[in-house]
Structures are given as C-alpha cells and as structure tokens.
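This report concerns only the one structure given below.
Shown here: the complex without one of its protein chains, the others still in place.
Letters A, B and C mark the chains as written, and numbering starts fresh at 1 in each.
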Amino acid sequence: MVRPLPLAFTALALVVLAGAPHAQDMPPGPAAKEASERPAWQAHGLKPQNPNSPFDEVVSGLYFRSKETQEMQADDFNNPGFLAVEQGEELWSKVDGAPGKSCASCHNEASTSMKGVAAAYPKWNEKLGKPINLEQRINICRSGAVKAEPWAFGSSELTAMTTYIRTQSRGMPVAVKVEGPMTPWFERGQSLYYQRNGQLDLACASCHEKNHGKYLRADFLSQGQSNGFPVYRLRDQRLVPLHERMEGCMQDVRATPFQPLSDEFLALETYVAWRGLGLPVETPAVRN
Amino acid sequence: MTSAKIPALNRRQALAFGTGAVVATAFAFRTGPALAAKPATDEAIKAFTRGKEPVRGKVKLELPEIAENGNTVPMTVSVDVPMTAESYVEEVMIVAEGNPNPGVISFHFTPSSVAEANTRIRLAETQNVIAVARMNDGSVFSDVRQVKVTIGGCGG
Amino acid sequence: MRRPITAFALAGLCVLATAAGAETASTRLAHFKIVAVDGSDAIPKPLTDKPGDAAAGVKVVVNRRQGNCLGCHQVSSLTAESFHGEIGPSLDGVAGRWDAAHLRMIVVNPKHVFTEATVMPAFYRIEGLHRVRSEFQGKPILTAQQVEDVVAYLTTLK
Partner (left out) sequence: MADVKPRIKLDKKDVAKGGIIEVKTLVSHTMESGQRKDKDGKVIPRKILNKFTCDLNGKTIFSADIESAVSANPYFQFKIKPEETGTLTFTWIDDDGSKIQATEQIKVA
C-alpha cells in the first residue's frame, strides 16, 4: 500500500516500509479484542478531499468509540455536552461590558449568523498578521466591541461559547483554508505533528497516523481528528477544548506541553483541521 | 513481594490462580446465584435485604462489558414485576464492590412508576456491580455484572 | 525466523553504531557497549553486575508507569492482565527470535536494531529527546537494573 505523503516525510515512510513492520505477521495475542467489541470505524470513512492526505479514508473519532459512547452522542438530550450549548446560548445574549452589549447585539441570531463560521477556523486574521482560532476570535470580540474582560482559556464561559458557536455548524464539513499566508502555519503544524516529544519519544503521528484502529493497551486509537471539539470527555465529565486535549497527550508522553492558544498549538490546530477536511462538525462530540 | 529465588514457579502459580479466578468469576456471573461479594458490599446488601439471601432473577442489570472510561459508565436496571398496588418493587440498590465506597445509587419505585431506571456511574476498576431489588412483600432478588474498566494508553 | 534488520536499514545504522558503540552513551547512564553481533547492533554485556531477575522484570513489563510493555505488545501467558496493546508484535516466543544481547539493545534503544522510525521508545536513553518534562529530564524510562530484569523476563518467552 503506497500512500501519497507530504514530500518531507516520504523518506521516513520508506524506512518504515523497509525495516519495521512485524506487527502484522504475528499471531494476535490473548487479549486481542473480540471482533464484536472492536468499533467498525472503516465503514464510516470519507475519501480524503486532498490528494496529499495521509489517510486512505478520513474518519471521525466518533467511530473509534464504543457503542455506548456513540449512543450518548447520537441523542442531543442524552449528550451531556448540551449543558454547555445551553450555557453558551444564555451567554450569547447576556449583556456584559460598559457599552451594554452582548454577542447578539452585533450578530443577532447565532443560528443564522454563525452557521458554518466555525467550520472554517482557524482562520487568517489580517490585523494580527496570524491565524486565530475560535476561542481567540470570541475574546477579540469581548475586548473589542463588547468592552468586557476576555475569558480565560479553559473557563466554562469560553468553552461554552466556543461549543455554542461550533454547534451552529453541526453537520457542515470542516473547511479550513491553508493557502496563502496560512501556508507557513500549516507547514509548522505539519512538522510539529511529526515531531517526537517527551521521555516516551512519541509524535502525534506515532499513534494517530501509524496506529489508528489499534489498541494502545485499552485505548482504541483514533485518527486524532478535531471535528468534534470541544468534546464532552467521559473521563473528565465536562467539555474539553482542543488545546487542553493536545496538552494532555503531550503530558502523557512526558513532554512539556505547549501553552494553550500558543502559536505552536495554533499551527497544530490548523494542520489537524486540514487532516480532517470534509468531516462534519460534531460539536459537542462525546469521547472517552 | 515474590522471592527472587523461585520466580518462574511463583509466576506460573500466580498465573494459574489468576486464570482460574477469571474463569470462576465468568462462570459465576453467567450461572451462579451466589454473590461472593467483598465484606463492605456484603454488609450493605445484608442491611438492604434485612438479612435475607437474595435470589438470582427478576432484576436485570445492563452495563457494558467493557467501559470506555470508568468515570462515566451507562447503566440500566429493570425489574420484571407488574407494578400494581399489590405487587411492586420498592427499591433497587446498586453496589460496586471494587469502588472505595461500594454504594452507587438506590432507586425508589412506586406503583405509579415503571420498574426501570438508567443513569451513569463511576467505576474505579474492573469489578462486579450488583443490583439488589426488594419487593413490597419483602422478597429480594439480585443480578450481577462484571465490568472491565479500561485504563488508557501510554500511562503518562 | 526473520532477519534482524533489512539491508536497507543496516546501511544507515552503521553510522550510528560507530558513533555510539565506542564509549558510554552518557555519563549519567551505566556504562554499556554496543557491538555488532550477526550484522546488527547488540549489547552482549549486562548493564549491571547484579543478574536480571525475571520475576521483577514481569512487574516492570506490566506496570503502566514503568515498562508498560503491554501498552503495545501482547503476552499470552499474562492472562491476569487485561487489555494488551496491538501497536507492536506479540512478545510470545521473542526469546527464540532474538538473543539476550539483541533484546538488551532493543530495550535500551530499539532504533539501533529496527529503524529510526520505530514507534517503540528507547527505555535507556536520555539524549536526543525533545521537550522532556522537567521531572523526567536526565532520567531514562527504566533504570539499568530494570532493563536487566526485563531482559531476563523476555529471555523466558521461548
């Protein structure tokens, strides 16, 4: 199987193909999961929109999760992520700051004004000369027109508002742009994706590109797609924004994580969104 | 700690025992009526049943065989009983014997409710979860499910 | 039985072997010497004077905060441990595929035996890593004795 790979990684890929793979020709171990328990993720893939995609099929993290978790997400009432959607909806029209404005003062109904907006983030910001993600866009509005304190990263308000706005794009395809001034950010994100980090010396690609669809101990590895973020994590029992999730992975490989909203995570967010081009926005998704 | 002198033997014995225990648990959990519960769980069940030994059946506990994360495990319990003024289930107690505190939740039913409830629970480790139902005539029934609780990935 | 490495990968590794093989990998690690055995890198001499203990080794293998080998590999005999990973090959019969000198090399730094691209971390290396969290800096994943214990255990998997 030869996959089109970004040029810089072709050499690396050749080494992998030539030297490594013994996993395939070994008999499965005793604890190899029963076929019935293993999520049938392949049945749910999209053909990659981009010929340079590292995947044969692009699959949402939803299909790497258990039947129970998928059921929890399938029903908007059962999905506890909707607590944040409702909180965000309240905040949308809540007046804050000296001029007495809310988001609704400028943007009216989120269901129309915000439809499809989040699917294109991160997005180039001409004024700042860099890309910004949705959390940063929200805070630019808060410190600008609303004249209120920006919300801290990880605060329930910022996560709820991010969730609420992204939910307005639910079902719409991830459509981040990586051309023009975004290209260097895309490339930086790409190199960060393949950079091995920490004492465990693992890159994002080690798990989510080379080994998705396999168990890492009890964890069934996904492609690490971002279309469902912020996600309601069963583990944390709350909404978790993308940069916090990335921090968690870096912690786990015993690396010093980048800061949330740092240029590094912005670049990585851009690149990861590109890897999931065309996947439907699922926010608020339910994940493990 | 295992003695360094006879590692292989000890390991094999431990494994043989481990395998046996797993098989025994699986067997009991499919067929056996007895609840080989841990002391704290046993006490909680005795207090609930007022000393009676619960009979397997009538109450049904539904839990995933493998929980994707132990912090949020969907659980349904139901009791096969008509729910009339004459015959109904009063209370169903759920206990998780491997949790720091075995008590999970107790549902109180009346003839104006259906004997079925669903919630999401925390399980600290792979363990047996037990449901005990007490009917209005004082009879008690039970069900048990083993849930394997996964611990994620690279270990941090 | 498979050949330890392909000719293609070997060409690249010769350079590594020459660079690292001659002296101690680091002053903070126990002294060890990498030599070519049957055409691929190996560490024939144990890292410690105390012989490896297989019973201690199996604990390191299953412990999620130590070897966590089951994170990626399966071992049929460890049935009491649930959830064996699938990233790497089964370790059943690994002692028939590699001798102790190569097993030691693989645990210390598998890149010498496989390729640079192997997902497997080096369990006894402190250099050439990125952004290591401060509490783990200058520390290998396993101690020299733990490496020996793991190797002793792996050699029982015939």
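Keep this in mind: a residue touches a chain if its C-beta (ideal position, glycine included) is under 8 Å from a C-beta of that chain, and two chains touch if they have at least 3 such contacts.
Quick caveat, the model's predicted, so the values are computed rather than measured.
The chain not shown here makes contact, within the complete complex, with A, B. When the missing chain is restored to the complex, the residue among A:F82, A:Y164 or A:F220 that touches it is A:F82. Although one chain is not shown, part of chain A still touches it, namely residues 77-78, 80, 82-83, 86-87, 156, 237-238.
On the side of chain B, touch with the chain left out of the figure occurs at residues 71-73, 83, 96, 99-101, 103-114, 116-123.
Keep in mind that, in the parts below, only the chains that are shown with their structure count from here on.
Inter-chain centre distance (chain B to chain C, centres taken as mean C-alpha positions): 41 Å. With each centre defined as the average position of its C-alpha atoms, the distance from chain A to chain B rounds to 36 Å. Chain A and chain C have Cα centroids separated by 34 Å. Of all residues in chain C, those touching 2 or more other chains are 64, 68, 71, 78-79, 82-83, listed in ascending order. Under the contact definition stated at the top, the residues of chain B that touch 2 or more other chains are 150-151, 153-156. Considering their complex, residues 2-4, 7-8, 10-11, 14-15, 18-19, 22, 126, 148, 150-151, 153-156 of chain B touch chain C. Chain contact summary for the complex, chain B toward chain A: residues 64-66, 68-69, 71-72, 74, 150-156. Those residues of chain A lying in contact with chain B across their complex are 37, 65-69, 71-72, 200, 202, 207, 216-219, 233-237, 251-254, 288.
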